[in-house]
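The other protein chains are all here in position, but one chain of the complex has been omitted.
So, chain A:
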Amino acid sequence: MKMRHVLAGFGVLVLAAGLAACSGGSGDSSGGDAFAGKITGTITVLTNRTDIVNTTFKKYAKEFEKAYPGTNVKFEAITNYEQDVTTRLGSGNAGDVALIPTAVGRAQLPQFFEPLGSEASVSKTYRFVANQSYNGKAYGIPTYGSTMGFVYNKDVWKQAGITALPKTPSEFLDDLKQIKSKTSATPYYTNYHDQWPLSQWNGDSGLTNNVDAVNDLNTNKAPWSGKTYVNISDSLLFDIVHDGLSEVDPTTTAWESSKGYLAQGQIATMYLGSWAITQMQDAATKAGKSADSIGYMPFPYQVKGTYYAALAPDYLQGVTKASKNKPTAYAWANWFAKKSGYADLNGGVGATVGSKNPATLNNFAKLGVKYVEQAPAPKGKENLQNQIMKESQIDLSGGIYRQKLVDVARGAASGTKASYFASLNQAWGQAVADNAG
């Protein structure tokens, strides 16, 4: 009998919560006064770093609490960050500080996050602010930035007799072929099974030295042709797989073990953001090798003799609209970007304007690689590319269509490079045409 009552109460509670979720969060409290109060009390910070939340992040919290006595920072680490937090934002239950999920469109930012000031003024202190700004207001403070390139095992490349880094996609393919014939390593590893590593192939929007490379796709009815960055990078991926230079069975790969394989020389190369370098170096040290055995090279493509690489932020931190302690939350986001050393930890480019590039990118500096930051989508078109992706069913920023690309390339799905790229162009072009105007 007692049990019944308990259950009844529970049911009602859930129902009420559901209703609250639908009605909550309306109303607009504009103005920067939200951060004017005293910095004290407890805040909850959401993070995707489940691996270091109980170690490094505990240290960060202590340092912050020392700098601002009377505060108390709690963390909540979420494995499936992107999806979980996107859902939780809708119910106003996403802590005080959250990394802004990429699923939140820029036009939706005012619904869930507190404006931090005008875009122009916040940009004076921080990089990448434009990525999470809307209507001239900034909503996020960056944590760190990354560039794109190929992580490779120097020993394997040397063993194959390669001395100079490739400058064109075909040189790169030749190098991989040489690795295949002269060593026992898998020349390239796609990490197909985990899907997101394939999304990295969308990363180098900077390689053609065009700040509007991403925006241009919104009007290009055939991006998989000519010298667009998607055509250049997806072509290289296709050719690598088609020439048999990648792993035998892509469907059973595993990201965590791939780090060890690369460190031990069973894998020669992987295409990843520069955040991966420190993780690979750790894997190398664990395997008893030197961290120096991990190299990082830019995408094999040059414009007039110069390499260009994209520079893009990782998640930006925002203060949630539902937060009850906005002054402290704001102080945390600022402190984290300026003082925590989180960028160095990730081998990332610092969040503040004028911060020095990390040592992991020394090789890029030596090669004279120039960095290109993409211009954010123009006003009124913030959501356009998302819409085109939805309608064309080509998840440019994800891995689904690239899994198909790998399948076509290895002969597991019907079609050729020409026919698959033509079908991509057809779908994308249709969506572009439908959304024009």
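Definition applied: contacts are C-beta pairs under 8 Å (C-beta built on N, C-alpha and C of every residue); 3 or more make two chains touch, one makes a residue touch a chain; residues count from 1.
In the analysis below, contacts and distances are computed from a predicted model.
**Q** Assuming one chain is omitted from the figure, identify its UniProt name from "ABC transporter permease", "Phosphoribosylformylglycinamidine synthase I", "Cation/acetate symporter" or "Stage V sporulation protein AC".
**A** The correct option from "ABC transporter permease", "Phosphoribosylformylglycinamidine synthase I", "Cation/acetate symporter" or "Stage V sporulation protein AC" is "ABC transporter permease", the UniProt name of the unshown chain.
**Q** In the complete assembly, which of A:A120, A:V303, A:A413 or A:A436 touches the absent chain?
**A** A:A413
**Q** Given the contact definition stated above, which residue among A:T86, A:T125 or A:Q178 touches the chain not shown here?
**A** Looking across A:T86, A:T125 or A:Q178, the contact with the absent chain belongs to A:T86.
**Q** Among A:S184, A:T219, A:T251 or A:T306, single out the residue that touches the unshown chain.
**A** From the options A:S184, A:T219, A:T251 or A:T306, the contact with the absent chain belongs to A:T251.
**Q** Which is it among A:Q111, A:N135 or A:Q302 that touches the chain not included here?
**A** A:Q111
**Q** For the chain left off this view, which of A:V214, A:M389 or A:A409 is in contact with it?
**A** A:M389
**Q** Could you pull out which residues of chain A are in touch with the chain that's been left out?
**A** Interface with the chain not displayed, on the chain A side: 4, 7-8, 11-12, 14-15, 18, 25-26, 83, 86-87, 89-90, 103-105, 108, 111-112, 192-193, 195, 248-252, 386, 389-390, 393, 395, 398, 400, 403-404, 407, 412-413.
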